[in-house]
Every structure is written in structure tokens, then in C-alpha cells.
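The complex is shown incomplete by one protein chain, all other protein chains being positioned as in the whole.
Going in written order, the chains are labelled A, B, C and D, and every chain counts its residues from 1.
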Amino acid sequence: MKFGRVIGNVVSTIKNEKLYGIRLAVVEPIDPDGNAIGNSEIVGDYLGAAVGNLVIWIADGEAIGKVVGKQNVPLRGSIVGIIDKVDLKNQNRIIKG
Amino acid sequence: MKFGRVIGNVVSTIKNEKLYGIRLAVVEPIDPDGNAIGNSEIVGDYLGAAVGNLVIWIADGEAIGKVVGKQNVPLRGSIVGIIDKVDLKNQNRIIKG
Amino acid sequence: MKFGRVIGNVVSTIKNEKLYGIRLAVVEPIDPDGNAIGNSEIVGDYLGAAVGNLVIWIADGEAIGKVVGKQNVPLRGSIVGIIDKVDLKNQNRIIKG
Amino acid sequence: MKFGRVIGNVVSTIKNEKLYGIRLAVVEPIDPDGNAIGNSEIVGDYLGAAVGNLVIWIADGEAIGKVVGKQNVPLRGSIVGIIDKVDLKNQNRIIKG
Partner (left out) sequence: MKFGRVIGNVVSTIKNEKLYGIRLAVVEPIDPDGNAIGNSEIVGDYLGAAVGNLVIWIADGEAIGKVVGKQNVPLRGSIVGIIDKVDLKNQNRIIKG
């Protein structure tokens, strides 16, 4: 699973109807220190992650399909956790989420 | 899910028969600001995305299989939403689709 | 789905038995203009794509498993269409397959 | 499957409830010689890999779902083996885990 930072939202009116009602967040991939490392992607969010939060995200939307009670939702990306801290023990460093 | 811009279409006569009747669009991957960031791919489209539209796309064709009433369609890429706007709150910027 | 050009074939005697009888083609990934953009891969072909043809290919072999009447074929790559032309409307260009 | 080194842990309070009780480790992708080769990812661990261990990891969490007795866990990454040694026979080298 990847480290990411929530940087915004996407508004889409014309979309697959199974995506109705799902918040579409923009996530910037980061390294554990918070540096951007790649191109932003669009993911579903049902945890209420705020803009600026560090999150755990995956390229799969199955979890959100279950939460909203739909099957086969064509969502490929979701936030599955909000990070409190990253403890890099081998470097004796702790990074706050 | 990825940001993309529709830049054209592909015409293919000899193809897997489950692909018959599905519009094959060419999508250029972009960042949230609309800059091209990678190699174009071929995706199915059933939302009627016009050339130039910013879209949300995935590397999966399952959603289109359902729409056209076929199972196990060997389509790996589809447009699932047309973007109205991207709201990059952490930068106080809004990008129109 | 990706743009590719067929550049040859692979011969393998010792292989998973479910791969018996499937033509294994070498496909070079290309951009819509036909320029090589990455490392060649090995894919199954049942459409009879000739060396030099531009094709649509996917990293999945499910479609070929159905055609040859086998389940769970460990094939991860197949040609699903032969390209007649790519119409890049936003650039007023047409590329012949 | 990929070579990796465990470099720390992630603490997340607000997360998908199916992730409760699963240790989330930070794994740094490495080459067989132990050199870092890419961005760290977050994976589940149920083998008790210590910080500093070389491990075999995959971008899938299915195995952990079975171990903890849950289905459809939205975990995409897990440690499936701790490496004792890598025997690079073609170079007459053995690397200890």
C-alpha cells in the first residue's frame, strides 16, 4: 500500500452511476517523509480524510463498494487509513501524520 | 484512478468479438493541471467523452462489460467519469475540466 | 490497453501445458505514432497478427483461454485487436495501422 | 515477488475496520544485494519480521486475510517470507538475509 497526501477533490457530474455519492479525493503519492514522488491519482474516500492528511491508499475500490452497499463499483483507488505516525525504527525517526 | 485527456479514437476491424460495438478512445495521461505525463492508452468509452475532455479513467473494462451486457470482455481500460473541475484546496486552485 | 507492434515469435518446448497450442508473439510497446516506448513482452495471439502489424494488447490472457476452451490459463498478455488506423482528432492526424 | 527490507511501522487509528489488529510494516524495496531501489510501501505482516530483516513481499493482502479469518480485507501488500539467504549461482555469490 502506498503513502499519500490528500491535496483536493474532483467534481464529476457525468460518470458511471455506481460512483454516485462517493467522494473523489486527489491523492499525491509521497515517501514516508512526506516528499512528493509521483503523479497524483483520484481515489474514493469514506474515512473523511481532510486536505493535508497523510493517508494509506490502495489502487482498488472494493472496500468502498462494500461500505456503500454496491457490488462491482468501477472505482480503482481508495483511502483505507489515516496515518497517525510513521516510526522508522532503523533510522530512529518518527514522522507525524 | 488516473487523470486523462481524450485525444482521439482507434479503428480496429479484426478484434475480439466481445469488443464489437464499444468505442475505443485514445487517452493521454495527464497531471491535475492538464500536462501530459506518460504514454497514451486505448480505453473503452460509453459516457460520450468528446475529444479534449478531461476524464477519470481506469485500467479495467468491467464497468463497460456490464453496460453492454457482456461478461468477461477483454477490455482493459475505460473512462468512468468526465471531470467538471479539480479543486486543489491545498494550493487554493481550481482547474476546470 | 496498450499500443504495440508485433516484432516476432517465441518458441518454447518446456512450458505450462495449458500454453500448448497458443502462438506466443513478441510485442514492442509503441506510442500512437509507432515509436518504441518500452521493453518488449510476450503475448498470446489468436487473431493472426502478422509481424509488423500495429495491435491493441493487454496484460491478460483470459480472452485466449476462452477461445481455446481452457480455464485458468497462465497466460498474461494477449493481442485483442489489429489496428486499422488511429485518428488523433485533437492534432488533425490519422495514423495507419 | 519483490525483495524488501523492513524499516519501520505505521500507526493508523482511523482506518478500514478490517485492518484492525494487523501490523502495518514499512518495507523498502531492495535488489538482491540489499541496495534500496524504490519507494517504500506499507504492507501487512503476520510473520513477525523484525526491523532490518530482508523479506519476500507481494502487493496483495489475501494471505493475511486468511490468517486473521477475514474475507475481502482491503490490504494490498504483505510479507510472505523472511529471507535466510540469496544464492546468486551465476555470480558465485551468497547474500545472507
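We adopt the following convention: a residue touches a chain if its C-beta (ideal position, glycine included) is under 8 Å from a C-beta of that chain, and two chains touch if they have at least 3 such contacts.
All values reported here derive from a predicted model rather than from experimental measurement.
Within the whole complex, the absent chain has one touching residue among C:Asn16, C:Asn35 or C:Gln91, and that is C:Asn16. Among C:Ile30, C:Val43 or C:Ile82, only C:Val43 touches the chain left out of the display.
Within the complete assembly, residues 7-16, 18-19, 24, 26, 39-43, 51-52, 72, 74-77 of chain C touch the chain that is not shown.
Although one chain is not shown, part of chain D still touches it, namely residues 1-3, 29, 31-32, 37-38, 47-48, 56, 58-60, 62-63, 66, 78, 80-91, 97.
The definition used in the following text is that only the chains that are shown with their structure count from here on.
For the pair chain B and chain D, the distance between C-alpha centroids works out to 33 Å.
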